[in-house]
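Partial complex: the chains shown occupy the same locations as in the complete assembly.
Per-chain numbering from 1; labels A, B and C assigned in written order.
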Amino acid sequence: MKAVEVSRLNYTYPSGRVVLSDISFSLEENRTLGLIGPNGAGKTTLLLSLCGLMEFTGTVSVFGEPMTLKNARQVRARIGFVFQNPDDQLFMPTVREDIAFGLKELGCTAEEVTTRVRQSLSAVGLEGFEDRSAHHCSFGEKRKITLAAALARRSDLLIFDEPTRELDPGGRREFMGMMREIKATKIIATHDLDLVLELCTDVLVINGGQIIARGGPKDLLSNRDLMISNRLEVPYRLRDT
Amino acid sequence: MRHAFIDKYAYRDSPVHRLNPALKVAFTLGFILTLLILSGQFHDQAWLPWLYWGCFGFLLIIIFLSGLPPLALTRKVAVILPFILAIILLNLLAGSAPAQAGHLIARSLLSILALVILVSTTRFHEILQVLALWRVPRVIRLTLSFMYRYFFLLIDEAEKMARAFRVRYQGNSNWEKLKLMSVITGILFIRSYERAERVYHAMVMRGYTGE
Amino acid sequence: MHIPDGFLNLTTTVATTGITLGALVPAVRKVNRSLSPKRVPLMGLSAAFVFTAQLLSFPVPGGTSVHLVGAVLISILLGPYTGLIITTTALIMQALLFQHGGLFSLGANILNMGVTGCLLGYGLFRILPGNLSFRAAVPALIMTVLSGVFCALELGFSGTTPFKTGLPAMTIAATITGVVEAIATVSILSLLGKVRPDLLKLEKV
């Protein structure tokens, strides 16, 4: 079964500006898709549309379930979203409440919530962080807590928006290792082309709201013309010097 | 992060920190209310000063048990001193010697000390749980919860903007500064609004429907 | 000014708390009735905004500095009842985290800064003629002055300060603050009008 199937997706701002136009693609289960393109290409809007957070036209199906206004909630229950800025998604007073938020609605008992919170924190190496408040955590810790929150939902599809943006090189390396471990279908929007090379099985280049190219990471990222014309660049390890 | 120290004492551990938060809030409310009533009704009684000293001694014991640094508590209590000075000054100016100044000072200092001890030994989310237990309307609790989570970030944002303005502004006009503070505050509202939209998305992704 | 615990007598405490509850209970009802899911984080972030704005120092032309209340501003942006709840929570937070104000004086402080600024201030904003700046400036100034007057009256009735000196002193101080509050409120609204005019048209409850 396809994990994600998008067909003729369009989105226009209320101001009239076209953000996404005629986007169609599909992604097999357990693959990792890298979404690359310049700032303003429409990456974040596309990710939000996949979750039914934007009023798009066209069709989006997640694990065979078409996303409609009515069943958006059920479909979202299978998706975990790691947002660009951790502070936007850690909105509860304590880390425990942040990770537990919404788990009851997924059918977890109070006991299972506690277990899941503990397990997911330990999966990201933050044992015992339950009673902290996010404002006492470092940026790297907050980033990991957002991952723990996604893991606690045991989602089949994980979406990451610029996951390594503000991390230092060591923290980035560590976080990439954690992302690699997760068994799920993943979609990652990023400027970090090394990450795409290391983690992704498929790549989609978008620019100006349209799909420019689709293919394997090595093929696309080593294509100098494609990279330059979309404000990207060939990573060093793919350059022949 | 830079401002996280504001409530750092609540994150320590001691027998007082571990007490039931509802009990602590109720005790603090009762303590302040009792002082308010007694010092009003019996202000001419000779035993009242002894009661103040008794209360003070009791609070000192709690401070000792909670392991809170006395200096930091003193600094927090001192917030009230300008107000007390202003009150005394206004009385002196009117020619009326502050008849009950002693009671006022004792009462307000003890009240604020009790409040400082409460918030230094109780985490904010515990206070929110107490408010839920006491059926404070949900909309107020939710607003408090978001406010607590985000004002640390907003102060940092405001501070960053104020710094950027100090680096570039070498002038000395208070009028210019007032206008700029207003602009910074306006931008802060725009950012709060935009963050609210993103937070809403994050909530919806985890099944939030408003219930 | 935030009245601390211990400055008001029992009668004044009971009276001010009663009036405040009388305004707050219907406000909570009104807001609850029209509370869309999207509005919850917006209220929370707006409350954090008001609280932060209250912590910033605004210079007074000529010297010293004052703090904003923001009640009129937030009521113009989000509506009077929402404004009152936001101001209330901001004052609770001021008392808990910074000891600006106390627990039993909350009623008086919410009355002085919230009920005046949000309910009376917004009412005045609605009936005033003229452009947005004028309609915002007048309530921002008057309500701040009024909060100083209320404060002096409450302290006077409590026997804490004499009316003879307390009333003029606090009215003068509140007028200076009020001028800054009015200038800031107008500048903020005009900035929003230039940069994000849509934010002036949010749903007002």
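We adopt the following convention: contacts are C-beta pairs under 8 Å (C-beta built on N, C-alpha and C of every residue); 3 or more make two chains touch, one makes a residue touch a chain.
The structure displayed is predicted, hence computed values, not measured ones.
Undergrad: Note down how many copies of every displayed chain the full complex holds, formula style.
TA: Each shown chain stands for its kind; the full complex totals A x2, B x1, C x1.
The rule is simple: only the chains that are shown with their structure count from here on.
Undergrad: What is the set of chains touching both chain A and chain C?
TA: Where chain A and chain C share a partner, that partner set is B.
Undergrad: If you average the Cα atoms per chain, which one ends up farthest from chain C?
TA: Farthest by centroid: A.
Undergrad: Could you grab the centroid distance between chain A and chain B? Build each centroid from C-alpha atoms only and quote it in angstrom.
TA: Between these chains, centre-to-centre, one finds 39 Å.
Undergrad: At what distance in angstrom does the C-alpha mean of chain C lie from that of chain B?
TA: 17
Undergrad: Out of chain B, which residues touch more than one other chain, so two or more?
TA: Within chain B, the residues that touch at least two other chains are 124, 145-146, 148-150, 153, 195, 199, 203-204, 208-209.
Undergrad: Can you list the chain A residues in contact with two or more other chains?
TA: Touching at least two other chains: 91.
Undergrad: Which part of chain B faces chain A closely enough to touch in the complex?
TA: For chain B paired with chain A, touching residues are 1, 3-4, 8, 11, 123-125, 128, 145-146, 148-150, 152-153, 195, 198-199, 201-209.
Undergrad: For a test of understanding, state which residues of chain B touch chain C in their complex under the given definition.
TA: 6-7, 28-29, 32-33, 35-37, 40, 76-77, 79-80, 83, 87, 90-91, 93-94, 96, 100, 104, 107-112, 115-116, 119, 124, 127, 137, 139-140, 142-151, 153-155, 158, 162, 174-175, 177-179, 181-190, 192-193, 195-197, 199-200, 203-204, 208-210
Undergrad: Which residues of chain A touch chain B once you look at their complex with the stated criterion?
TA: 48, 51, 53, 73, 76-77, 79-81, 83, 85, 87-94, 97, 101-102, 105-106, 131-136, 138, 149, 153
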